[in-house]
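Worksheet for the structure shown next.
One protein chain omitted, others in place.
When the chains are written out, they are named A, B and C in that same order, and each has its own residue count from 1.
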Amino acid sequence: MSHIQAEHLKVQTLGPCKFDSPISDWLVKRAAFKPGIGVHDRMLYHDHLSSLTEYAVMDHERVPSFEIAGPRAKLFWKPKKVKAGIVTCGGLCPGLNDVIRGLVMVLHHRYNVTNIQGFRYGYEGLNPAFGHTPLQLTPQVVKDIHHDGGTILGSSRGPQDTEVMVNYLMDRGINVLFAIGGDGTQRGALALSQKAREMGKPISVIGIPKTIDNDVRFVEQSFGFQTAFTKAVEAIKAAHTEARSAQNGIGIIKLMGRHSGFIAAYAALAVNDANFVLIPEVDFPLEGENSILEALEKRLQRRDHAVIVVAEGAGQKYCSASAGTDKSGNQRLGDPGLFLKEKITNHFKSLNKPITVKYIDPSYMIRGCPATPHDSVLCFRLAAYAAHAAMSGRTEMVIGKWHGKFVHVPTQAAVSIRQQVNPFGDLWLSVIEATGQPRWEPAEDCALH
Amino acid sequence: MSHIQAEHLKVQTLGPCKFDSPISDWLVKRAAFKPGIGVHDRMLYHDHLSSLTEYAVMDHERVPSFEIAGPRAKLFWKPKKVKAGIVTCGGLCPGLNDVIRGLVMVLHHRYNVTNIQGFRYGYEGLNPAFGHTPLQLTPQVVKDIHHDGGTILGSSRGPQDTEVMVNYLMDRGINVLFAIGGDGTQRGALALSQKAREMGKPISVIGIPKTIDNDVRFVEQSFGFQTAFTKAVEAIKAAHTEARSAQNGIGIIKLMGRHSGFIAAYAALAVNDANFVLIPEVDFPLEGENSILEALEKRLQRRDHAVIVVAEGAGQKYCSASAGTDKSGNQRLGDPGLFLKEKITNHFKSLNKPITVKYIDPSYMIRGCPATPHDSVLCFRLAAYAAHAAMSGRTEMVIGKWHGKFVHVPTQAAVSIRQQVNPFGDLWLSVIEATGQPRWEPAEDCALH
Amino acid sequence: MSHIQAEHLKVQTLGPCKFDSPISDWLVKRAAFKPGIGVHDRMLYHDHLSSLTEYAVMDHERVPSFEIAGPRAKLFWKPKKVKAGIVTCGGLCPGLNDVIRGLVMVLHHRYNVTNIQGFRYGYEGLNPAFGHTPLQLTPQVVKDIHHDGGTILGSSRGPQDTEVMVNYLMDRGINVLFAIGGDGTQRGALALSQKAREMGKPISVIGIPKTIDNDVRFVEQSFGFQTAFTKAVEAIKAAHTEARSAQNGIGIIKLMGRHSGFIAAYAALAVNDANFVLIPEVDFPLEGENSILEALEKRLQRRDHAVIVVAEGAGQKYCSASAGTDKSGNQRLGDPGLFLKEKITNHFKSLNKPITVKYIDPSYMIRGCPATPHDSVLCFRLAAYAAHAAMSGRTEMVIGKWHGKFVHVPTQAAVSIRQQVNPFGDLWLSVIEATGQPRWEPAEDCALH
Partner (left out) sequence: MSHIQAEHLKVQTLGPCKFDSPISDWLVKRAAFKPGIGVHDRMLYHDHLSSLTEYAVMDHERVPSFEIAGPRAKLFWKPKKVKAGIVTCGGLCPGLNDVIRGLVMVLHHRYNVTNIQGFRYGYEGLNPAFGHTPLQLTPQVVKDIHHDGGTILGSSRGPQDTEVMVNYLMDRGINVLFAIGGDGTQRGALALSQKAREMGKPISVIGIPKTIDNDVRFVEQSFGFQTAFTKAVEAIKAAHTEARSAQNGIGIIKLMGRHSGFIAAYAALAVNDANFVLIPEVDFPLEGENSILEALEKRLQRRDHAVIVVAEGAGQKYCSASAGTDKSGNQRLGDPGLFLKEKITNHFKSLNKPITVKYIDPSYMIRGCPATPHDSVLCFRLAAYAAHAAMSGRTEMVIGKWHGKFVHVPTQAAVSIRQQVNPFGDLWLSVIEATGQPRWEPAEDCALH
């Protein structure tokens, strides 16, 4: 088939559908929740503006679209004149070393950029007050670092003064900076680029979004996320084993996910040992009808054990103390795992039913892992695209992924929209099917609302 | 940011690009190779026809688009009347049991379909001449099968007589059939559905494409593929270890990939121990200037050891004997791994340079693995979508993935377009960057030509 | 060499030793600590009494020796009349299912014993008051259980009334009982056998010692121990990664080991990322000269990060609150990991030196694992020996290992001597060499004292 045409993509059906689905009410609710993304819509074969023009009259100025990532034939920077810097910020995430390695390899081998400095311990490394000396990065230095978790540059949380950092970079002649980090880091990078332009010494500042929670909308699947849920599966299996081995054994696993429950959802779906998955996007009643405690009682009656996977941002309305914010300015969360452990223990004590609760928090054992092969490939490619973007003079943008392809995303857009599990989406539907847990309502925190 | 508009996605640049890229010639070639997918194109933000209508005047009849997969509010089949069948065909691929499990779980728990039969040993199981008795599949039977590789149903290669199979299905009252297999299997399923309609007893025949090579265009990433390259990484590491431990040690790893080199490319990129990656899509001269042997000589001089990853379909012009076809009708391939081993051995013997060649073929150790957590999730979701499609009366289609979303693809379209590594694409560029191997020309076999 | 003679085992030396070893003082201390096991002793080639008789005049009655485990040509029980029971007690340990599986396989296939009952939830399953129904165990039931961690029988802590249990067993006609559990469990099994003999209805009660800590003297290496330290290595690696990625990062890993630090010692030695290993057998000063805090300060000055592995029973003199005992009668321990975390945090706060401490407790992720292949083999063999012992009418004994060979150990002897890390032994010397930590004195708790 040399050229796909519309009729090639028509699906055969046996006839009209006359019977109600067992979840037809839920499907109606879903259509109302996010109108316009219904199952009767069709998905475009083409995703490039130019290809589509053949079929549609486009108002190119108005059609939202992304610049495609990739190497350009013409460069803004003369490779010989480039002095590049790399900085890693915030909590650990599998793949950081892979990204550093990829940046150095592509800058060096592809563009002959030989002056690459690795700033130590996050933005602290751009503030001379801390006295950290940068690492000189060469292919020899980074050759094997992807076998280890963490970041050879070290990391720290929180911002530093923008002007101080820009002055530091200028003193060292850095004209290209790669910032690997989360929302706060990218906002800092944006401020830094703007300040540099203001000061008449523009720097290409390219971000590589780091979010183990997979919660950046324009990244689709962030590096480290697959490694994270792959490792999380082991924790769920262990909790399941403990739960099954005691009468009325209950295993609780707290997983990463401040605002988005992707790790919990994917890990639970992968291993099918969880009976309840609690995520920030979905509300759950504690007691009474259709509640977690009621469902847990029934589960124990029926099967003698239960496994609960809870994302760290779930159930905050029950457990978020006025805990203030951390150094990076993120709201501190209450611990829904410990909260549930206590609540469940007291509940069954009041029912006079002996239970055994085991609580697992594998957080650091996940964050410190080396990347899986899939994430290694992803990191190398993100790094290559970041290098290409920098060489072409882009700035104030991050490398994103959209519809499975790598794109340039303005940092402002990237940090403004969070990716969350759609409480009416097919992913969550699969979780409900796999666990058999009650269908609960979307949470207030769910950005799709 | 409540609503993304075109200007939100504009990327900041520091100014015009005046310098030639080191690969600008190659980028020109690339644009010529696959015109219209250039880096100056932009990628659409919207991928739903209905969303795009806001910005564009659409000729809906002509714009190629896919039906979106998912549960429908109305069903074609009355759940109580459904008798479902499942069949797995062809070579092993990680995740087969996950798909079987997912189908049974969703049919049973979501649609209350309780009569589900697993036909044994591929299409043989639909031919009474073989005398195989189907397995009755229940949630209890499939509960833990995803922990094992392979398929509990067994498999076989090659077709059976269509009419015989349709009669067999009708005798047993099967009205929904799931066919898990490759190209040949899906063609067989198509014929089967057409024959059943002809005979006035339509069956919903839904395919789940199985291709460890990841070579189906409308599937984007097939189940088992990630598991395959994840395991392949171990073989490359072992070959690298053997190569480094001998003076002039050469490790050759043959990986799966009859027509598409994705496994070789991803595995090599993940681990970065390979110095040469040979895939069906890219030609390579054997001897003389810019050839593999010349490059290998240089590599040994410089580094004393080398690792070659070769996809089974690479270099066929050198090694494909007139080997005929297998039972499924696939052309038998020559073995480029053994061919290279001999060629290289003779070459260095003639140069009087002692070398040590170790040849690794990990094929069965990869095909028989259980799925990684990522592939387990993918399989469960593919199965859920297949169940939804069947219940709504679709037929002669497979579950595909397009731009990261699950879609319905007519079987005819699915089997007619192969997915291959684009020899001018960014993935292959990354492989060249990571290995340092010569840039070779696209092969004749490369469908993009 | 057909027959080894004394002279064959003489080692060649180059001449007399004239120089002091850097640790000669320590070696003198060591000789004093455990006199008679010095390096000038020689080790016997023969370990069987009968073989040695050729060379030595033996007072057979006085020479301590073990009965060798293995199948006997004559049996006490008529296989047809055997009704066997299996019970698993206490905390989880990798390999429990392997042992259950091995018992069933050997009893069934070797001895044609078909009535095998698996009692649920530890000794609770022998007390009808709990109403647990035993599982009927067959090869079909146990075929694949070794792929999962935990125990299919379930477990519980603590004893039940001996007479109640004996009556329950007699009512069911059980004449052979296998008790898989720790010290408390074996003491319970001993009481049970004695009571049954008293009541004139003897039961063969054979124990298989379960101790993840590897602290039973006559078992040498207990099942599950290798799996435990193999998994513990991952936790140490993760802590190391976290520690290195922060300036003055400190990782603390708490590992199993109530009285014996084998898991901590082996895991630290295997991965070589730990800088301090704290075990129950070795004392450590907190502050001042030669203390952990002083050594930690120096380490941070020199290397910017540190990793501390602490066995749960270490440092009890600092942290054991009057925490009472658990259901099995074990003294509850203070948590030396949390204690150290707080102590270290306060110490460096007082020095005004910012540090980052990450605390990892992987306990449940280790206990719930399936056994490694080595432990699977060990479990199968322990089970086979236990079955052989039971069929020959042995009772009140456990299967042990001595000098690398499986032996029968009277339960009374097995529970009376603890195996501990010798603070002057070569294992601990290797740990000191690998970590560079100070040489500290043996703890009061060290049974070798």
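In the analysis below, a residue touches a chain if its C-beta (ideal position, glycine included) is under 8 Å from a C-beta of that chain, and two chains touch if they have at least 3 such contacts.
Please read all numbers here as calculations on a predicted model, not as lab measurements.
**Q** For a quick check of understanding: of B:150, B:188 or B:207, which residue touches the chain that isn't displayed?
**A** With B:150, B:188 or B:207 as choices, the missing chain is touched by B:150.
**Q** For the chain not shown, which residue from C:185, C:230 or C:419 touches it across the whole complex?
**A** Hidden-chain contact among the options goes to C:230.
**Q** Since one chain has been left out of the picture, which residues of chain C touch it in the full complex?
**A** Where chain C meets the chain not shown: residues 1, 4-6, 8-24, 27-28, 36-39, 41-52, 55-59, 61-79, 105-106, 109-112, 146, 193, 202, 204, 220, 226, 229-230, 233, 266-267, 269-272, 372-374, 376-377, 380-381, 384-385, 391-397, 402-410, 412-413, 416-417, 426-427, 429-430, 433-434, 436.
**Q** For chain B, which positions touch the chain that isn't shown here?
**A** For chain B, the residues touching the absent chain are 92, 120-121, 124, 132, 148-151, 154-156, 234-235, 237-242, 244-247, 358, 360, 362, 364-365, 367-369.
Throughout what follows, only the chains that are shown with their structure count from here on.
**Q** Distance from the CA centroid of chain A to that of chain C, rounded to the nearest Å?
**A** The separation of the two C-alpha centroids amounts to 42 Å.
**Q** Between chain B and chain C, what is the separation of their C-alpha centroids in Å?
**A** Chain centroid spacing, chain B to chain C, equals 47 Å.
**Q** At which residue positions does chain B touch at least two other chains?
**A** Within chain B, no residue contacts more than one other chain.
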